[in-house]
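Every protein chain of the complex appears in place save one, which is left out.
Chain naming follows the written order as A and B, and within any one chain the residues start at number 1.
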Amino acid sequence: MSATTSTRPPVRRVAPARWAKDNLFATPFNALLTLIFAPLVAVVAWWFLRFLAVRARWEIVETNLTLYIVGAFPRDQLWRLWLSLAILAVVFGLIGGLVGATTREAAIAAGRPLTTTRWDRVARLGPPALLLVSLLGFARTFTPFVLTAGVVALGVATSLLARRLPGAVRRSVPLIAVLGIVVALFAISGFGGVPRSAWGGLLITMYYTIGALVISYPLGILFALGRRSSLPMVRWVCGAYVEFFRGSPLITLLFTGWLVLPFFLPADFSTPTLVTRALTIFILFTSAYVAEIVRGGLQAVGRGQWEAAQALGLSPWKQTRLIVLPQALRAVIPGLVGQAISLFKDTTLVLIIGQQDLLAIAQNVTKQDEFLGKGYIIESLVFVGIVYWVASYWLSKESQRLEVRLGVGQR
Amino acid sequence: MAEGAAADTIAGPKRPVPWRDVRVIRFALQVAFAAGTFALVRWLAGNLTSNLDRLGIRRDFGFLSQPAGFSILGAPDFRAQDTIQAALIIGMSNAIRVAIIGILLALVIGVVVGVARLSKNWLVARSASAYVEALRNIPPLVLVIFFYLGVLSALPRITEATFIGDVAIVSNRGVWVAWVTVAEGSRAFLIAALLALLAAANVAQWRTRVFDRTGAPHRRLLWATLTFAAVTAAAWFALQPPIEPSLPVLDGRVVTGGAWLYPEYLSLLISLVLYASSFIAEIVRGSILAVHRGQAEAADALGLSSGQRMRYVVLPQALRIAAPAIGNEFLNLAKNVSLGIAVGFAEILRVANTAAGNGQPAPQLLIVVLLGYLTLSLIISVIVNIFNRRLQLVER
Partner (left out) sequence: MKRSIRIASVAIAASLVLAACGSDDAADTAAPAGPTDTVTVDPAQTEGGLLAAVQARGTLICGVSQGLPGFSIVEADGSYSGFDADYCKAIAAAVLGDADAVDFVELSAAARFTALQAGEIDVLVRNTTWTATRDGAEGAAFAMTTFYDGQGMMVNTDSGIDAIDDMANTTICVQAGTTTQLNLESTFAARGLAYTALTFEGNDQLQEAYFEGRCDGWTSDLSQLAAFRGTWPAEQGGSDSVKILADVISKEPLGPLVNDGDTEWFDVVNWVVIATIQAEEFGMTSANVDSIRAATNADESPEVGRFLGLVDGFDPGLGLDADWAYNIVSQVGNYEEIYLRNVGPATPLGLPRGVNSLWTDGGLLYAPPFR
């Protein structure tokens, strides 16, 4: 193996015994640790796997799979969800493909290694595959398999197509994405569809996550710019907003949105639905966090960048949009993805204000006659926990990948 | 701008017309912005008052002195006749207690796991990573409910409670552990302990002076601890012991004595500690990796053992990098105490919610709750900032 042509260090192959000696029994203390940890790890792993494979009574999930995923959504309208999923597959395929292509180009241009060994590519498929297995594994008919395969194929096809898009189309992708999400929403609730008050389960979880994400991120960027404004008044107001929402627990804010928000509107306004109010709170809350993250990014952009932009004769708006923001946002991508994961996990709080989200349904299904009083809550919570876990884990892994490609944090 | 400035220097100070004067524009913009903000806030507040009046809901805080009418789990001294204000104070102190204990435990576990992730022992490093990855990707509310409904309620019933010697009783109504109660004549001992602390501080100072003068190992921590232990031990035997052990005793279905860790409290505490410690571990790991390799190599060159290298060279520097991020996690943990409402732990939001259900006005109650949590956040961030600043000063 010639080390001069490869950017990666050579892989050293060692015998198992040698490996164990180096990694498990290097020093007496290490050996002691191994002796303590080995049985512990073995017991926990054995106990957990035995639960998953043998002990768990998964029939509660099999019976209620649709309920977990869509809640009380009318079953004769499910085709709307598949339609919406197909649209979202196109949107996310487009975004994914484009981000992949752009970061690839950026990484090549900067001479950073592309971490795509064959093993990497396989490992990357792990989390989404696990997500599909943990959801579809409980399906009792073939229809979901066929439809899911179709949706996945559509997403993959779009992402491949996205890499070959001309520049003009590429630039309008954010707009296309937002439009796509709006159309996807409309496919479910428009044209005599299902009002959001009837959505539940994973569907309402995803609605809150995506809805709040799309609106709060631009809003948060505006607040971040406001906090860096040269006008003290603007700075103070934006600062007060951010600090208030960052200092308050989200549940308390959701309670306020639930119980008090209607009182803040004039009497002749129609009261927004609980779903809209909760979404509003998620947007206000998340935008404060995004503002704080983006502010960090803005601070990291050197003064010289502003000055160079000014010297080029760009307008203030163009200075911000073309020079400063791209650099600032690139620097805080891990933080922004982390905030998206947080938001996804925080949506569970709506159960406390009486919404039938995934976690609420996990508790409610144990009240059904055939499961009542038999301790099915553990299976139900483990299932839901795994769904949340895999989705968050997937997002965080993708974010790490992106980080490496963009060279964030490298000096 | 550039042309204007050039013109100024040539033609002398000539003010531009007011509507093109930057100072005027800045001022006008700020006034407009302030007026807009003020109008918005007034509009919202006006709506609130007129709506509350229209519906006949009172707007004052007089309800705080009304009797609560309900009891609070884990606060046996609180009676239903006591005021809502007293109930909210108990809720707040419950929240603070969980926040403090949670922060301490999460910090210890987080540092241990974070260091373990970098262990040379493959098994230990992998177990630590599994711990972090498993916990930080699960919503904390799922953890709280799982521990409450799945784990703690699966403990034996009170009638079949498990005894661990005399010191603990474990059942699904809670865990009772041996604890101490403050005895009658504890004040004298308290004074003695204060004196001991004073003496210890003096000894430490003396050892520092000796070190400065002679260069001999100061061992001031050891000396101070020994001094403190000696004086308090003397006081313990000379005076009345300040505390008495209290062992839990089960009689029928009632446990007396000991400290009661009830499931609502325990499930919240365990979940918050597990969740926060996984984030702290990740921060600690990142900070250790951020300490320049040369530092560790220098420590090796000095012949320090791996433990000493960690303790004296790497960790102090890593701590400085990690402190702001860890402080953020403390804030998150404190705010997550409000998850207690899902399992009926009587933190302030839960108390306020119960009061609202019994006919007290929700807007005022939520204002109190928000103020409570904002104050808690503020106190924690002030402490973290002081600590941060000290770290920076000490290091430079």
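Methods note: contacts are C-beta pairs under 8 Å (C-beta built on N, C-alpha and C of every residue); 3 or more make two chains touch, one makes a residue touch a chain.
Since the model is a prediction, treat every value here as computed from it, not as a measurement.
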Key: Residue touching the undisplayed chain, where the options are A:148, A:229 or A:400   = A:229
Omitted-chain contact residue, chosen from A:215, A:251 or A:331 = A:215
Note = Contacts from subunit B to the absent chain lie at residues 1, 4, 20, 22, 25-26, 29, 32-33, 36-37, 40, 43-44, 54-58, 69-71, 73, 79-80, 149, 153-154, 157-159, 172-173, 252-254, 263, 341, 344, 353-354, 356-359, 362
Message = For subunit A, which positions touch the chain that isn't shown here?
response = 72, 74, 182, 185-186, 189-197, 211, 214-215, 219, 222-223, 225-226, 229-231, 234, 237-238, 241, 258-259, 261-265, 267-277, 279-280, 283-284, 287, 310, 315-317, 319, 353-354, 363-364, 366-367, 369, 372-374, 377
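The rule we apply is simple: only the chains that are shown with their structure count from here on.
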Key: Rounded Å distance between subunit A and subunit B, as computed from the means of their C-alpha atoms   = 27
Note = The answer for subunit A against subunit B in the complex is residues 23-24, 26, 30, 33-34, 37-38, 40-41, 230-234, 237, 244, 246-252, 255-256, 259-260, 262-267, 341, 345-346, 348-349, 351-352, 359, 363, 375, 377-378, 381-382, 384-385, 388-389, 392-393, 396
Query = Taking the complex as given, what residues does subunit B use to touch subunit A?
reply = 26, 29-30, 33-34, 37, 44, 47-48, 50-52, 54, 119-124, 127, 133-134, 137-142, 145-146, 149-150, 154, 331, 335-339, 341-342, 349, 353, 356, 362-363, 366, 369-370, 373-374, 377-378
